[in-house]
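Apart from one protein chain that is not included, each protein chain of the complex appears where it belongs.
Right after this comes chain A.
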Amino acid sequence: MIRHLFTLIWNRKRSNLLLIVEIVLSFFVLFVVSSLLVYNVYNYRQPMGFDYQNVWEINLNPGADTTAYNQKLQLTMQRLKATKGVIGVTKTSSNTPFSFSTMNGAYSYKGKQMPYNDNFDADDDFRDVMKLKVVEGRWFDHRDAASTRTPIVINTALKNAAFPNEKAVGQIFTDEKGEKEWQVVGVIAGYRAASDFTEDAPLSFRRRALDYDMTKKASSYELPVLLLRVQPGSGAMLEKQLIKEISNVTKGWSVTVNSLEQNRVAKLKFVLTPLIVLGLVCGFLILNVALGLFGVLWYNINQRKAEIGLRRALGATGAGIGGQFLGEMLVVTTLGVVLGLGLAMQFPLLGVFGVASGVYLQAMLLATLIIFALTAICAWQPSRIAAGIQPAVSLREE
């Protein structure tokens, strides 16, 4: 029977061609959507690399007050550290977790440019406040104050890209011209700060002391942001207390306090909205494909009523007829999927979008399963109709 199905499909190649093209295109759309889905789900399930719970972000804007900025900031941080309910205070650049700000660049190593990576400013307390996991070397400390090169801590992704077979600690990155140098002092497991769906991409932390030059007009993104780890359960009372402490030192500065949990929710909405819209568009496309397949099969069965009657007369059961139509559809789907897979395989082979091959392979599997399920569902009802056709009636159709 399988040979018979293949013979029929081959002999009807012209009429099956459109169906195969429709399946290839549907498969491709599904593959793209599945890739996006697998990529985001995979990222979502990865460890964030830091603990955002019970961390508050404080933005301080001195406005026109440029006098003794660094001293005031240092005093503020001391006051905050001493406040009851605060576990730790750190200072970082404006690209805090879940913010909409990014800083990036590319190091060179032995004259070869490394992949683009995100850069973050951090001080010696950042690791403890954010609970980062150091896997090689150490985090910044007082020893780095005398360093002639800017000390940096990189993540495993950058380490693997730059020094896959050697230790990262002690290695020196330069800029493109070889004028600036950065020395790796440690490696952390990861830090997916942008959102829950961000890839564990290469990044580095640069140790930055309190050296902000406020004689120049500083843009808000250049100003440091404070991150505080607070006792679990801290709320409005502590927030009020912190603002009071800050105001005592920095009169006239504007102060805003947010928790990283709040920032995460806001970022999730921002990231998920286009994904949901895309999902709806794809869902609509898939529905159209399903209706198209359903229509084609329905038409096909109506065109082949006489054949159905003949097969019943020759000994086919109703279930056998239904099975034949379902089988034909599955063979046609298989041909479409094989062509679609050939097209989809180019993505991991050519490294399109720099996404891991595993993501594409899983997306192919998912798209294959969905397209087979879709065609089976679309073929099921017309096949049932075919199975129920009375042979005497259908033989009179011609």
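One rule holds in what follows: a contact is a pair of C-beta atoms (placed from the backbone, for glycine too) under 8 Å apart; a residue touches a chain by one contact, two chains touch by 3 or more; residues count from 1.
Following the convention adopted for this analysis, contacts and distances are computed from a predicted model.
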Tell me the UniProt name of the left-out chain, picking from "NAD(P)H-dependent oxidoreductase subunit E", "ABC transporter ATP-binding protein", "Sarcosine oxidase subunit gamma family protein" or "Urease accessory protein UreG". "ABC transporter ATP-binding protein"
Among A:G111, A:G252, A:G315 or A:G354, choose the residue that contacts the chain missing from this document, as touch is defined above. A:G315
Where chain A meets the left-out chain, the residues are 1, 3-4, 7-8, 11-12, 306-307, 309-320, 390-392, 395-396, 398
